[in-house]
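Just one protein chain is left out here, and the rest sit where they should.
The chains carry the letters A, B and C, assigned in the order they are written, with residues numbered from 1 in each.
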Amino acid sequence: MILVNYIACIILIVLGFYVILTKKNILKIIIGMGLVDYGINLLIISIGFNPGGTAPIFTFSELRPESFFVDPVPQALTLTSIVIGACVTAMALSLVIKIKEKYGTLDADKVRRLNG
Amino acid sequence: MVVLSYLFYVLVFPGLLFSTIVGLILSGIDRKVVARMQKRIGPPIIQPFYDFFKLLGKETIVPRTASRKTFLYAPVIGLLALVTVALFIPMFKFTAISTVADIIVIIYLLTIPAVALIIGGAASGSPYAGVGISREMVAIISYELPLVIVLLTIGKKVGMALNNGAITFSLSQIVNYQAQYGPMITKWSLIPAAIALLLIIPIKVGSVPFDIAEAETEICEGPLVEYSGVPLAIFKLNHAIKMFIMTSLFVTLFLSGKGTGILIVDILLQVILSAIVVIVSISTLKAITARLKVEQVLKFFWTYPTALALLSLILVWMGF
Amino acid sequence: MQHYPILSIVTLFLGAFLTVIFGSKNETVRKFIALVASSISLILVLMLIKPVMIENNVIQYWMGNWRPIHDWAIGIGLEVDSLGLFFGIIAVVTIFLSIVFSFRYTEKDSETDKYYVLFLMLSGSVLGLVFTGDLFNMFVMIEIMTFAAVGLTAFRNYQEGALEAALKYLVLGSIGSSLVLAGTITIYSQVHTLNMAQISALLFNNLTPSTLFAFALLLAGYSLKAFVVPFHPAAPDAYMSAPSSISMAFSGMVNKAGVYAIIRLVYVLYHAMSFKSIQLLLIIIGTITMFVGVTMALAQNDFKRLLAFHSISQIGYVITAVGVSTALGLTAGLYHALNHTLFKGLLFLTAGAVFYATGTTDLNKLGGLAKKMPQTAAVFLIGAFSISGLPPFNGFVSKWLVYQATYQANLAPVTIVALLVSVMTLASFIKVAQSIFFGQMPKEFENVKEVPLSMRIPMWIMAILCVLTGIFPNFVTKYLISPAVSAALNVGKYIDIMMGNGYAEKILGKPVEIPAVDYVLAGYWNPVAWLVLFALLLLAVTIVAVAGGFNTASLPVDGDDSKYEVFFGGEANEYSHVKGNDLFWGLKYDLRHYFGFMHDAHSGIINDYALWAIFTTTIFIVYIFLLVP
């Protein structure tokens, strides 16, 4: 396990949460959400990584007992997670456009008509 | 044969007839005692009967803004719920129908008459009734907390003795406990709970110091402002029966025991004890204090009776 | 019988895609597809009741027939035991009734084909979540559910605050999903499988720090989906701005899916209910949710926002009961979840009917609608009485079980808070009754008409169900609730069905003991006998009344003279309707500091809500690391 991967994940996730919590501009909040998402994607990939393993693409004839592969399942999960992250960002941006149109501002302190 | 006895229970003995008569007598006693405390002669004991029959003879007016069916059926629903509760309260070993409801169910059944009054008042469409409803609801919230704590304490106390540690909510087990160990009032750890319940009875019945919902001077009888004739008679009857049920519940929870074994004497004893509780808790408070303001009621009930009830709950939990 | 679960999910998703292709042009095709899709899945799930609930066997279904190879689950498995089916039935009934209601309800909106697409996606994902046996599949279904929910919240974007509510729901939803994803992956890093049965076998007694970390993340993520209090601020905005048939689906299905995920996580995956600290955590969360939900609801003056806060407080009841991990606790929790779906769905439909008829749900603008909309008023009263737990209705039975469960588990303060919350629920619905249905009618609602029949049918069906589940509790518990409870507690069978029997024993070394599902009730409540007495009395009173010449028909129809005007202290009747904010002054005055703090806590700023969510997740993580091992 390469420790660097995990440190990178943690930095990304913490940075993403920091942006969500402190930035008042909604667009930045969405970027923060994206950051958190990519941090977790990196986490998924680094979990499935076996040092020295090769990509698990083979035909049965090439399958020899001593061949050593990287774990394919997390990579499949990352695909789904990336797709979901993209769609979330797309929907969030469409909402931001409509909010800008309706509220006239993107400042989170002003977009708060529903409270209490 | 069972149907006949059920009919007798429902219609005559602890049901409609008995609770109506005893309820009206108790409210007559209450008005007489308050009058005597003010050095007045006061109305005869059977004055509530006269009030009830006079109202039956009056004309019933349904205002234009009222939704007629809810307006007219609300008092009846309240009366029915009250009378069915009267069937479950044991009187010294005699219970009309025992395995139908326990304490928690009785708490909720006793909120049905209050809700009937509220929905009736709301249906009348008068602004006075609107204010009366909001005060009645605040009163219900204020007395529900201490009432629940008192009943949970008793459930725990009886459960520890009879139900090998688990709690019990059944009224008949409470009466058996008092038959073996003497009335609950003699247990020192439950005296604060008894005082708390004594304070709760006036607000549950809606008598003067706490009758913020039907304050004649401030909001012209609150929810009852538009009622006249028969629905008003039924609501006044509900008022009287609620007085009987709350006091006989107090007697069952705190003062009952083996009883004399003879049915008639037991019933008489229960009614007399209820009358004493009426005098002690409702009449004296009515004669001594004036009506509280709305927020004072909630502040009062969430501090003193709740503290008393919590005190006895903690004592019971510690095994005293 | 084997293929029913996957078929019911797929028909819903298929319905969504077909609506996109064929439905966009004309209305009837769209409605027809939606109706057919939901009724097919309804029939399929209801046909599952007999095999799963009564004969008590568990359906397992491997996608693409990838069966486990030498005891290692590779493919995605679908596992339907009675717990999953119980929530499936709730979801399917809500879907069907909501679609029937939305036929006429959304006729004034444009672009209703987008509405049906999103709604069928939402329902398909909830069913998928409930039937799946695979952890990552659960994450994907939760993601689709949040997606469709956000889209539907912003459906009426011309409405005040709909876009803002959708954005908040999306931000909080995506934080929740990231937590769930991180949790799933951390579990995968330990056990290298995603099949829930195998995970629960492998996790039996090796709670390493990273599985605990995963447990905390998953618990936080799923509680966010169930809108438990620290995570709840997005819910009231979303329920308020979504169309009522959707907010009915939200409060009927979406937070139930969150509750299902929590039960599956805590009872089946981690068998964490043997740890006292986890029980305490759930009970504390549940109690706080109960109390905050109801006190916030009392201070609201919009009907749907008030209902949204009540959904949160009722979920608090369910989570508290589930936290009391005795068999009685779980029974109370599941029974209350079923009842909550019925009466809350009914109340949201009445809110929709009021919105359809008058155009607003603001408590300070409405009044006296009972005269113009009698059936909606009657149905509202049934819903209000059952949510506040008045005896003959269904709310009472499940609340009564909750009190028994909490008080038998020596949790007196929780029972007291639960009873107080139940009275406050009654208070807020009296407030709604007075300000919307009774009292005086403002001038502009003179020509309000009753809602069309196709909207009243689902309301009446729900009202009847509300009354039935209240009168026959033992029937409901025997056929629906006890199988689900035994499925939740009996983990051994859950594992063996999926991984081949004997698997659990092999991994653990000793057979998994099956806890018995029997509980003794501290009191008794026999609704049928009570109703017989009530009916006898009613008969007696009506006979006396008719004999005495008092029948409502004989009362004179009100003439125009001032005799039938309301007593105003002699004044002529002008419009002074006591409504919305004028009620419960005494309570609000006494608790003004608390209400003030709560009002400011729900500031409406996205950052604060995200701060609440992340702060509570850290508390979960610290709590679980300190207390569990």
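In the analysis below, contacts are C-beta pairs under 8 Å (C-beta built on N, C-alpha and C of every residue); 3 or more make two chains touch, one makes a residue touch a chain.
As a working rule, contacts and distances are computed from a predicted model.
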Per UniProt, and picking from "Heme exporter protein C", "Sarcosine oxidase subunit beta", "Membrane-bound hydrogenase subunit mbhJ" or "Probable glycine dehydrogenase (decarboxylating) subunit 1", the hidden chain is "Membrane-bound hydrogenase subunit mbhJ"
Name every shown chain in contact with the chain that has been left out of the document. B, C
Omitted-chain contact residue, chosen from B:S98, B:S172, B:S228 or B:Q296: B:S228
List the residues of chain C that touch the chain left out of this view. 548, 561-563, 565, 567, 569-572
Touch list for chain B against the chain that is not drawn: 31, 35, 38-44, 47, 49-54, 56-61, 128, 215-217, 219-221, 224-229, 232
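Following the convention adopted for this analysis, only the chains that are shown with their structure count from here on.
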Separation of chain B from chain C, taking each centre as the mean of its C-alpha atoms, in whole Å: 35
Between chain A and chain B, what distance separates the C-alpha centroids? Give it in angstrom. 62
Where on chain B is chain C touching in the complex? 6-7, 10-11, 15-16, 56, 60-65, 67-70, 72, 76, 79-81, 83-84, 87, 97, 99-105, 107-109, 111-112, 115, 118-119, 122-131, 133-135, 137-138, 140-141, 144-145, 148-149, 152, 155-156, 159, 163, 166-170, 212, 220, 225-226, 230, 294-295, 297-299, 302, 313, 317
Per the contact definition, I'd like the list of chain C residues that touch chain A in the complex. 136, 140, 143, 147, 150-151, 154, 157, 160-161, 163-167, 170-171, 174-175, 177-178, 181-182, 185, 188-189, 192, 194, 236-237, 240-241, 299, 599, 602-607, 610-611, 614
Over in the complex, which chain A residues touch chain C? Could you list them? 13, 17, 20-24, 26, 29-30, 33, 36-37, 40, 43-44, 47, 71, 73-74, 77, 80-81, 84, 87-88, 91-92, 95-96, 98-99, 102-103, 108-109, 111-116
